[in-house]
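Working notes for the structure below.
Only one protein chain is missing from this complex, and each of the others stays in its spot.
The block that comes next holds subunit A.
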Amino acid sequence: MAAEELPSEFDVVILGTGLAESVVAAAFSRVGQRVLHLDRRSYYAGNWASFTFNALLTWIQEHHEESQPEEVQDWSSLLEEGEELIYLSTRGSSSITNLQVFCYASEEDEEEEAPNTTEEDQGGDDEVKETPETESADSNEEEKKQKAGGTPAEEEEEQASQTEGEEPTTSAGQSQSEPTRKKISFAQLVKEGRRFNIDLVSKLMYSRGSLVDLLIKSNVSRYAEFKNVTRILTYRDGKVEQVPCSRADVFASRQLSVVEKRKLMRFLTSCVEETEEQRAYNGRPYLEFLCDQKLGDNLQHFLLHSIAMVTEDTPTEEGLASTRHFLRCLGRYGNTPFLFPVYGLGEIPQCFCRMCAVFGGIYCLRHSVSCLLLDKDTNRCKAVIDSRGQRISCSHFVVEDGFIGADWKREATPTRYLSRAVLITDSSILPSDSDQQVSMVTVPPIAAGCPAVKMVELCPSTMTCMPGTYLVHLTCQSAGSAYQDLSPVVTRMFRTPESHDQESSPTVLWCLYFNMADGSGLEGEGHDLPNNVFLCSGPDAGLGHEHAVRQAQAIFQKILPEEEFCPPAPNPEDIVYDGDNNSPSTPGDGETLEGEEEETPEGEEKVEGEEKEEKVEGEVAKEEKVEGEVEKEEKVEGEVEKEEQSLQTEE
C-alpha cells in the first residue's frame, strides 16, 4: 500500500496546503473538477499550520538544519516532443528566518529553585548564545518522542546540557511570589505537548469577514467550532486596560466617566454613516479627526489603536472604514468582532481540504512536484512531474509561491517580513473573574519608531494550550529581526529574566521568535510562468483573512468564470440515496428520525438537482429551511446557548 501510484490525469494540480491553496482546492472539487492536492511537508497548512508543542520543536529544528539542497533530478528523459521543463524550487522554506528560542521554565518538575543566578545583562551576543540551545531542546525532544518515555538518566543529561546554554532559566523561578501556584516545568510542557496547538500565523476571524462568510456559505463551517474573542485590551501607560467596544461594554465600563460614555456612544453611532464633516478630513490623519471630536485621551486611544487599529498617520477615510468594519462585526456572535477557531487557525485550511476530499479530491502529503512540463507552442503547462518521476497531466497548476524560483517573479521589491513571537505564560495578562478569556491586545508603539504590535492571548479552553498556561501570539511588521522588534514589548509586559519590576505580570515559561515572509505583496499574476499556472501567497500581515480568500476566489474565477465559488455542500440529513430502502431499521428510530425526514424532499432536490437550479432556488429553499432548523434546535439543549449568544448581541 505504501507506493500506490497516483492517477495520472487531473483538471487541477495544487501544490501547497496553505489557506488560499486549500480554498482553491475545495472550490474546484466542489464543482466537479478533478483535483490533486499535494504538499511536500508532512503536515497540512504550510505556514498557516498549528503544531503541538512537540511538533513545533521539531519544526524549529528542521528550520535550523535546513540548507542541504536536495539533489535536482534530471527528468528530461520524460520530455516529449515540443515540451520544455521548468524546475520548481525544491525547498520552499526561506520564508522563515531568525528563529530564536528561550526557555525560562525549570527543566524538571520537583526541582527546588536555587536562586544562583541573577538577571543577566541583555547584550547583543546573548541572542547568538541562545540559539544553540534550541537544538539541544529539540534533539532532546526528538529522542523523547522516539523512545516514548525512555531512560530518565539520558533525559536528565540532555536537560542539563540545555540549562548550560541558558542561565536565565533559574532566575525565572527565583522571584516567584506566589508559592501556592505550582510552577510548570519544561518537562511538563513536553509531556502535555499535545494539548498545545500553536499557530505559526496569528490572525483572528472578523465575524462578518470574508472567511466567516465563505465558511458559512460553503458549509465548510460544519467541520470546525469557534469561540468568541471575549475582550479587547490595550496597553497604555504601562498598564493593560480593557477597551469597551459594544454597547454593553460601554455602559458597564468602570474606567469611563459618564461624560465619556456618552461621547463614545455618540461617536460610534455617528460614524456608522459617512457625513459631510468626515469627508472634509479625507487625506488628513484619522488622529486629527479624532482630536477635533474632543473625545479626550482615553477615548482617542481606544478608537485609534484598538477599534480602528491604525497608526497615527493613517488617513481619516481609512480609519473610519476600519472603524465601521469593526462595528459591523460586533454582536454577530459575541461582544467583540472576532472569532477564533477551537484548536487553532491551522484547522481552517484542513477543513477546506476535507471539503475537497469529500467531493473526490485526492490528497497526498510528503509528495511534491519537481517540474512543470511546458508545451512550447501554446506556452501552457500541460503536465507536472512529481517527486517520484510520475508524469501527471493537468489543465491548471496552482502553487504556493515559495516553490517558484525568484527568477520567475516580476516584483523586484525585496520581500517584506512579519515579526512573530509565541509565548507560553503562566497567567493572563489581565486576570479577571473568568480564567477562560480570549483577548485581543493592541500595543501601540512603545517608543518612537517602534512598530505597533498585535497580540492575541489564548486560554486553555481554545484547545491551544495546556491547563494552567496561556498562549500568547505577538505580530508586527518587521523593522528588524523578530527578537529586536518584539522582545522589548515582551520584557515590558511579561516577566522574563530581563524584565524589571514585573512582579504581577505573567511569567514567560517558553518563547519563540521568528520572522515570516509577508505574503501581502504577491499578486496572482506577478510572474512570467505559463498563464495556466497560478501562485498563492503565504500569510499576510492583516489581522483578518481577507487577502487569502480574495486570492483564492480570483484564481477560481479566472479559471472557471461561469461556476459558482464554493456553493453550499448538501446537509448530511438531506443526502438521499435512490432506492426504496430508506426506512429506519430499529423501531425506536422511527420517531426520532421523523423530524429530520421532513426535509427530505428538499434534500433530494439538492443532491440530485442540477447545479444551476441549486443556485437560484436552492438558496431560497435553504434559507427557509435553516429558519426551521433553528427553531428545532431550540429544543436541543446544547444548541440553545448558541442561539442565545446571537440573541444577546443582535439587539
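Observations on the model:
Just so we're on the same page, a contact is a pair of C-beta atoms (placed from the backbone, for glycine too) under 8 Å apart; a residue touches a chain by one contact, two chains touch by 3 or more; residues count from 1.
The rule we apply is simple: contacts and distances are computed from a predicted model.
Think of the chain that is not pictured: of "SKP1-like protein", "Trafficking protein particle complex subunit 2", "Proteasome subunit alpha type" or "Ras-related protein Rab-31", UniProt labels it "Ras-related protein Rab-31". Among A:M265, A:V358 or A:A554, only A:V358 touches the chain left out of the display.
Interface note for the absent chain: among A:N219, A:T314, A:T336 or A:T442, the touching residue is A:N219. Interface note: of A:R231, A:K263, A:H367 or A:K409, the residue touching the hidden chain in the full complex is A:H367. On the side of subunit A, touch with the chain left out of the figure occurs at residues 1, 4, 6, 30, 32, 44, 194, 212, 215-216, 219, 221-228, 332-333, 339, 342-343, 347, 350-351, 353-355, 357-360, 362-367, 436, 461, 569-570, 572-573, 575, 577, 579, 581-586, 588-589, 592-593, 596, 607, 622-623, 626-627, 629-631, 634, 636-638, 641-643, 645-647, 650.
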